[in-house]
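Note that one protein chain of the assembly has been removed; the remaining protein chains are unaltered in position.
In this document, chain identifiers A, B and C correspond to the written order of the chains, with residue numbering beginning at 1 in each.
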Amino acid sequence: MRVRTILLTVAAALSTAALACFAASAIAAPDTPDPVADAKAFRKYFTDKFPKVKLEDFVNGPYSMNEDMRKQWKEKEEFPPYEFALDAGKEMFSKPFKDGKTYADCFPNGGIGIRQNYPYFDEKEGKVITLELAINRCREANGEAPYSYVKDEMASLTAYMAFTSRGKPMDIKIPNDPRALAAYENGKRYFYTRRGQLNFSCASCHVQSAGEHIRAEVLAPALGIMNALPIYRSEWGGMGTTSRRLVSCNSQTRAVPLEPQSDEYRDVEYFLSYVANGLPISGPGSRP
Amino acid sequence: MSMIGNMALATALLVSGVGSALAATEADYKAALAAAESAEKDAATLRNRWTKTESTLAAAKKAAAAGDFDAAAASAREAEALAKASILQATSEKTHWKDMEIR
Amino acid sequence: MTIDRFSATRRLVLKGTSAVALIGLGVDLGFGSAHALAAANDKYPEEAFKLKSDKDAIRGLYGKTAEASDKVKLDAPEIAENGAVVPISVTTTLANVTSISFFASENPNALAASYIIPEGTLPAVANRLKLAKTCNVIAIVESGGKLYSATKEVKVTVGGCGG
Partner (left out) sequence: MASTIRVRASNSGDTTEVQALIQHPMDSGYVKDAKGQVIPPHFIQQLTFEHNGKAVFLADWGPAVAKDPYVKFSFKGAGKGDDLKISWVDNKGATDAITAKIQ
């Protein structure tokens, strides 16, 4: 029993000391979130840090940061391995449900060229709705079983829908609704919160160390990081959804992942997409 | 600034490694496991569990099943320390997330 | 049965095909027999693929050794973004080339791929290989019955920051 008490007192003493010294230095940040100012500052951080990278190129992640990686990417883009997932997605998209309807009936503009508007804040439900969630809601509304958020079917479908929006600027709206602002802030908090035994936040890698190597991989900048999703990863040998990417990032920092499409994941996608407004959709992307 | 946060966590983990001298009995193991699982439950409510805690808990149960209560109790204690560290991380990050925020 | 072609070209080209669309007829001619009409030694080099080291595999495949030549241009990345898909290609100015092969020194079996270049086919190949770990990638070109090689080290490591 003695061990535990020593442990607790030492840890507690250290953290109170730490807290004390922070209190002095923390500037009284304004409490009401200001997404417009955040987005401007977010973009400025990356354009200042990487002046040679063209704004719209940030969406190409590691390939906007490293020439050797970019060359390998360009060679694969000649005839990308995600062709098969794209074709499968297109076929699935037009295959009617048992009740005769198709995805086109669920989505504005028949689901074509609309990926840049996702995720959006649903004022009736008071929650963020991502493209993956909307697809499963459409399936359930038409008597079909929902797809897994981390498996091939969802990846192929979202790949096809992303492909129909390629080049269109990300266009995420935050309606004048305190719950929308709260969701945005919740996403921002998740993005900067350290987690897992490695004690990393998303920002530790994608803001502080963007462009640097972590083993063989080059870390993608956070600006526009959602624009390329879903991604075909050589690591996975297949197309992976946004949910799968977030879950695998969590486990890499040794944090236990949450349920796919949990509020935190939906909100962080909302935050990251909003601050990338104006940057082009480049999904489906291919990555290491 | 984040260095101090890291040190707090590192100490929490280091100290947890110290094993107790006497051979642990099944009762010791059960008590240690209960404490660890309760701490991990708190970490879960903060939605901030660590995979390392989960694997250490599993190792504790595996050792216990094999009858090695010494190792089982030690793993359970380590799991509890890890769970507490993850709780500490979650509570400290409630304010510290702003440290790295781009403004 | 036409296959609706999806041509994903340069990253940000707007929708619509700019590369050459192609209508595959997808006709299967019941192609049963071995490639009777293919070029000379078209038999699958089973043994060579089983040999371990690149030296043995080169000798096993061609029965001779190669000399390095700057006329063999091997293009491979410094650091492979992922060992599972490494774009590697070779071109050469050597004359009457009959075969091109790729070897990876640290793979379980060095011989990765071998190509027969019949008369009238240009001596250049691009492909995507798997590399187990950091290794020497060796391209071999058989020209006029002699073997010429180019070698480049490609660094390969596990991705991610640690699960």
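Convention: contacts are C-beta pairs under 8 Å (C-beta built on N, C-alpha and C of every residue); 3 or more make two chains touch, one makes a residue touch a chain.
Because the structure is a prediction, the values reported are computed rather than measured.
In the full complex, the chain left out of view touches A, C.
Residues of chain A that touch the chain left out of view are 78-79, 81, 83-84, 87, 234, 237. Listed by residue number, the positions of chain C touching the unshown chain are 3, 7, 19-29, 31, 35, 37-39, 42, 44-45, 49, 84-86, 89, 104, 107-109, 111-118, 120-122, 124-132.
Everything that follows uses one rule, which is that only the chains that are shown with their structure count from here on.
Chain geometry summary: the mean Cα position of chain A and that of chain B are 29 Å apart. Shared interface positions of chain B, i.e. residues touching 2 or more other chains, are given as 51.
Across the assembly, chain A contributes 251, 254 as residues in contact with two or more other chains. Residues of chain C touching chain A in their complex: 4, 6, 8-15, 77-87, 89, 126, 128, 155-163.
Touching chain C in their complex are the following residues of chain A: 56, 60, 62, 68-69, 71-73, 75-77, 80-83, 86-87, 90, 113, 163-164, 166-167, 198, 200, 205, 214-218, 233-235, 237, 251-254, 280, 282, 288.
Across the complex, chain A is touched by residues 1-2, 4-9, 11-12, 15-16, 18, 20, 35, 47-52, 54, 77, 80-82, 84-86, 88-90, 92-93, 95-103 of chain B.
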